[in-house]
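A short write-up of the structure that comes next.
Of the protein chains in this complex, all but one are displayed in their positions.
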Amino acid sequence: MFKLTHDPLDSVALRRALADPDAGACVTFEGWVRNSNEGRKVLRLQYEAHGALAELEGNRILAEARSRFPLTGAVAVHRAGTLGIGEAAVWVGVTGEHRDEAFSAARFIIDEIKARVPIWKKEHYADGSSEWLNCATRGEHAKGEPPA
Amino acid sequence: MFKLTHDPLDSVALRRALADPDAGACVTFEGWVRNSNEGRKVLRLQYEAHGALAELEGNRILAEARSRFPLTGAVAVHRAGTLGIGEAAVWVGVTGEHRDEAFSAARFIIDEIKARVPIWKKEHYADGSSEWLNCATRGEHAKGEPPA
Amino acid sequence: MSAGARGSRSVKLQYFAVLREQRGVAEETLETTARTSSDLYEELRARHGFTLPAARLRVAINDSFVPWDRELADGDRVAFIPPVAGG
Partner (left out) sequence: MSAGARGSRSVKLQYFAVLREQRGVAEETLETTARTSSDLYEELRARHGFTLPAARLRVAINDSFVPWDRELADGDRVAFIPPVAGG
């Protein structure tokens, strides 16, 4: 199950919900808001999502993970809104009989979330500037493609 | 820091202690007591350790992980004593700036713990039998090497 | 046969992230003579100065990803999807 939420992620409740007597391995991944990125001091992050499409695509990724790996459980939750340093932006939890599939599936899920789920991140820096990640176009403009 | 403990593992406190504003990724691994192994119904596991050597070897593994991967934090705790189904036998938590090193180091640490730390596991089965894992010698005896 | 010759459609546009900021609104309803979402994006890009070229976007209609050359239908809900950056 993939969820998008504006509330702080409750890693304790999420972890507890994965409990399963058939599972021997549990791998979790959390993405935290870090105080710097590429040498710039970060104050906060702003996440925005296409809610309906994000949940559809997120659930598609979890279904793919379950078909690729023999899992007993797979959950992912992504945060939307403004997050301070240290807050969790995404939580992924996977269980399986053995650790191989749990590690592989957790990695697969977070990689696919980052690559495919329509969620955007704006970094707000200590110098007052801010930037949508992956949306820079200055290089292209320099090459002679200004907005019409 | 590697610890051996007879108390139930407190994944909430362990996870909370990893919080770090420099970290962007947190990967945890938990090994849970599963209700079956290789087709046999398991009732409980009994873990025994060479305490001093286990903590030395465990801390050596964490130091190796920190030298191989650029981590911000690495902790592992292993349980000793008798554990029921669903209890956590081992907890590994790793943080880093990015997920690559967090996943790789968590996997490295649990693999090395399983391969090197002097901890032993006896499975107790529903049929009343029990067995120390990895210590079977029947095949060797059948080949003509009975105890003197 | 030009798109105009076939009349205009009413579409609901959803903007996200950098496109939302460059447009100044998150949603709008628009009458357009654009035949495909590709034509529509070029029209809007010219009008609002969107910096992202279509090649770096995906398009979703009614909450599903679709090819850029899909023809627009009256009442479609169209979202241009900038390069994602979750996690």
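Here are a few things to note about the model shown:
Labels A, B and C are assigned to the chains in the order they are written; within every chain, residues are numbered from 1.
By definition in this document, a contact is a pair of C-beta atoms (placed from the backbone, for glycine too) under 8 Å apart; a residue touches a chain by one contact, two chains touch by 3 or more.
The model shown is predicted, which means the values in this text are computed figures rather than measured ones.
Every shown chain touched by the omitted chain in the complete complex is listed here: B. Within the set B:1, B:17, B:53 or B:126, the residue that contacts the chain not displayed is B:53.
In the full complex, chain B touches the hidden chain at residues 31, 47-50, 52-54, 56, 78, 89-90, 110, 113-122, 132-135, 137, 140-141, 145, 147-148.
Keep in mind that, in the parts below, only the chains that are shown with their structure count from here on.
Path length between chain B and chain C in the chain contact graph, taken as the least number of steps between touching chains: 2.
Averaged Cα coordinates give chain A a centre that lies 27 Å from the centre of chain B. For chain B, residues that reach two or more other chains under the stated contact definition are 99.
Along chain C, residues 87 each make contact with two or more other chains.
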